[in-house]
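A single protein chain has been omitted; all remaining protein chains appear in their positions.
Moving on to chain A:
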Amino acid sequence: MQGRLDTYIETVQSANSLDELQGRIKDLRNVFDVEHVVYHSINSLGQQYASHTYTPEWETYYFAENFERIDPVVQGCLRRFHPVDWRRLDWSGKAARDFLGEAVDAGVGHQGFSVPIRGPSGQFALFTISDRRSDAVWEKYTEAHVRDVILAAHFINQKALEIERGSDEADVAKLSPREVDALTMLAMGYNRAQASESLSISEHTLRVYIESARSKLGAANTTHAIAKALTLGLVIV
């Protein structure tokens, strides 16, 4: 999975239109080996963008019935920022159970994991994977892959925001000098102990600076972050 997600993130870097990204988001179904993937974003102006693998019929029906008002996933994630396994949501009400019955009939998995994202300036997005694995299998699955799901959710969100802004230059330019220093040391082949010593910071601090840079660059991992920083000319060795 880790390798597959890394490759995925590297290929999706080049997506430069929201239409193209829409298709790439659907590819995550194969990357994660799940039945469905959903990404839905609402910016501070209320503009929405969505991509999902459900049937168009279910989408139409869902909005016609205003299911977002009873959908425990929407109710449990809106205005929140902690990731949630659907099994932890409140499905006890009759409306919620009836809704789930219809959803499952329409091909939605009865299992799911959702990652609400709070972005800058009031942006909000929700990324979900859903599947039909049994409880026991799903538990093992999420334990093994939760980090990747969170990583993918934020990567897609960042990519969508970049495309919306029209350029990724603005954000990339925001790498601070210290983050550039940290990536430069690693690009030069120093290990973390040597890099942190050279920069007179602890290894813990170095790890967090690198993670911060990775996140800003929308990179899958440290190696990828270094490669991207080199390509963009942010790091020169």
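Keep in mind that, in the parts below, a residue touches a chain if its C-beta (ideal position, glycine included) is under 8 Å from a C-beta of that chain, and two chains touch if they have at least 3 such contacts; residues count from 1.
Definition applied: contacts and distances are computed from a predicted model.
Trainee: What protein name does the UniProt record of the undisplayed chain give, "ABC transporter permease", "ATP-binding cassette domain-containing protein", "Iron only hydrogenase large subunit, C-terminal domain" or "Acyl-homoserine-lactone synthase"?
Mentor: "Acyl-homoserine-lactone synthase"
Trainee: Out of A:R69, A:R97 or A:R165, which residue would touch the omitted chain in the full complex?
Mentor: Residue touching the absent chain, from the options given: A:R97.
Trainee: Specify the residue from the set A:R69, A:R118, A:K140 or A:R165 that touches the hidden chain.
Mentor: Spelled out, the listed residue whose C-beta touches the missing chain is A:R118.
Trainee: From the list A:Y8, A:Y39, A:W58 or A:W86, which touches the chain that is not on show?
Mentor: Reading the full complex, the residue touching the unseen chain is A:W86.
Trainee: Against the chain that's been left off, what residues of chain A make contact? List them.
Mentor: 72, 76, 79-91, 97, 100-101, 104, 110-111, 117-121, 123, 132, 134-135, 139, 146-147, 150-151, 153-154, 174, 176-179, 201-202, 204-205, 208-209, 211-212, 214-216
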